[in-house]
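Left out: one protein chain. Kept in place: all the others.
In order of appearance the chains are A and B, and numbering begins at 1 in each one.
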Amino acid sequence: MLLIHCPYCQEDRPELEFRHAGEAHIARPADMAALSDEDFERFFFIRSNPKGVVFERWRHMHGCARFFNAARDTVSDRFLKTYKAGEPKPDLGGEGR
Amino acid sequence: MVDAAARISPLDGRLFQDEGILVEPAVPAVRLALRAPSAARAALSKALGIDLSQRPKASAVHGARAALWLGPDEWLVIDEEGGDLMAACGTVTAFHSAVDVSHRNTALLVSGRRAADVLSAGCPQDLSRGAFPVGAASRTVFGKVEIVLWRTGEEAFRVECWRSFSDYVFMLFEAAARDA
Partner (left out) sequence: MQQPFRLADVGRLGAAAPVNFTFDGKPFTGLTGDTLASALLANGVHLVGRSFKYHRPRGIVSAGAEEPNALVGIHRDAARKTPNVRATVQEVHAGLEAVSQNRWPSLAFDVGALNDAASPFFSAGFYYKTFMWPKAAWERLYEPFIRRAAGLGVAPDQPDPDVYANRFAHCDVLVIGAGAAGLAAALAAADTGARVILADEQAETGGALRFETGAAIDGRPGWDWAKAVTADLAARDNVRLLTRTTGFGYYAQNIVGLVERLTDHLAKPAPEQPRERLWQVRAKRVVLATGAIERHMVFAGNDRPGIMLASAARTYLNHFGVAVGRNVAVYTADDSAWLAALDLKRAGVGIAAIVDARSEIRGAHVEEARRLGIECLEGHAVTATAGRLRVSSIQVRPLAGGAGRVIPCDALITSSGWTPAVHLFSQSRGKLAFEAETQRFLPGTSAQDVDCVGACGGSIDLAQTIEQALEAGTRADGAQGRRATIVKDVRGEVWSGGMLGTAETGTGVKAFVDFQNDVTAKDIRQAVREGMRSIEHVKRFTTTGMATDQGKTSNMHGLAIAAEMLGKPIPEVGLTTFRAPYTPVTFGALAGHSRGALFEPVRRTPIHSWAQEKGAAFEDVGQWKRAWYFPEAGEDMHAAVARECRTVRESAGIFDASTLGKIEVVGPDAARFMELMYTNPWAKLGVGRCRYGVMLREDGFIYDDGVVGRIAEDRFHVTTTTGGAPRVLNHMEDYLQTEFPDLRVFLTSTSEQWAVIAVQGPRSRDIIAPLVDGIDLSDAAMPHMSVREGTVCGVPARLFRMSFTGERGFEINVPADYGRTVWEAVWAEGEKRGACAYGTETMHVLRAEKGFIIVGQETDGTVTPQDAGLIWAIGKNKADFVGMRGLRRADLVAPGRKQLVGLRTKDPNTVLDEGAQIVADPHQAVPMTMLGHVTSSYWSENCGHSIALALVAGGHDRMGETLYVPMPGGAIAVEVASTVFFDEKGERANG
């Protein structure tokens, strides 16, 4: 069970309170109606799924109920950083590799 | 006509008592799910007569009324003496959402020397006095359901849950309390 730092509750809380919510920083296009098939495919279906650092969304479902973002290393399963929804991708410095 | 005071709480008549542990239903309360951006916080605090804290896990108590911080723009307001919380918020014009959830939730009071240990059978949070002091409140999980946990004393907790989960919560308390 991971320990996840909730940027809203400002403390580490047990994973049982959280729910994973997929890849982060995929903004819903403002003009959905004009979206080409290719752009829709990229927006809705294509995910990066890298080995290493991923940026992903979590929801503190059974805590403050906020969605937030996290940078996690899928190799070590370590959270490098968590940050509030809407904030830009953080600079992970050396940690990001 | 129904006597408006005749609420039938889902845990009416339930009680569990053993060495160092007492689990009992709380009295029926008026409850508000209050959502508000910070711009409305001061006005709502004034209207409700209670400070809506901005500090995570914090609670405020004034008489029979309490406000528990659940999220950065969310509070659970509880009034055990039937105060009209909806009406109080109705006087505030700043954008907010007040929803009556008096009957959605029900509450158990868990007290005694073993209260924290019994809660730890199902709650993964650190309930030591350092990490979860008197006054701390948080939405969390207990076994397989969501609860709002509020430490009201060194050895006393209030556990709020949705009414249909209260039977499960009560039974899990009974089972956990048997584990001395």
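The criterion applied here is as follows: a contact is a pair of C-beta atoms (placed from the backbone, for glycine too) under 8 Å apart; a residue touches a chain by one contact, two chains touch by 3 or more.
All values reported here derive from a predicted model rather than from experimental measurement.
For the chain left out of this panel, the touching residue among B:62, B:113 or B:144 is B:144. In the full complex, chain A contacts the hidden chain through residues 1-3, 14, 19, 21, 27-28, 32-33, 35, 37, 40, 44, 57, 59, 61, 65-67, 76-77, 85-86. One chain is missing from the display, and on chain B it is touched by residues 1-4, 6-10, 28, 33, 35, 73, 95-105, 117, 120-126, 128, 131, 143-145, 162-165, 167-168, 171-172, 175-176, 178-180.
The rule we apply is simple: only the chains that are shown with their structure count from here on.
Residues of chain B that touch chain A in their complex: 56-57, 70-72, 74, 124-125, 138-141, 146. Residues 1, 8-11, 13-14, 16-17, 62-66 of chain A are the ones touching chain B in the complex.
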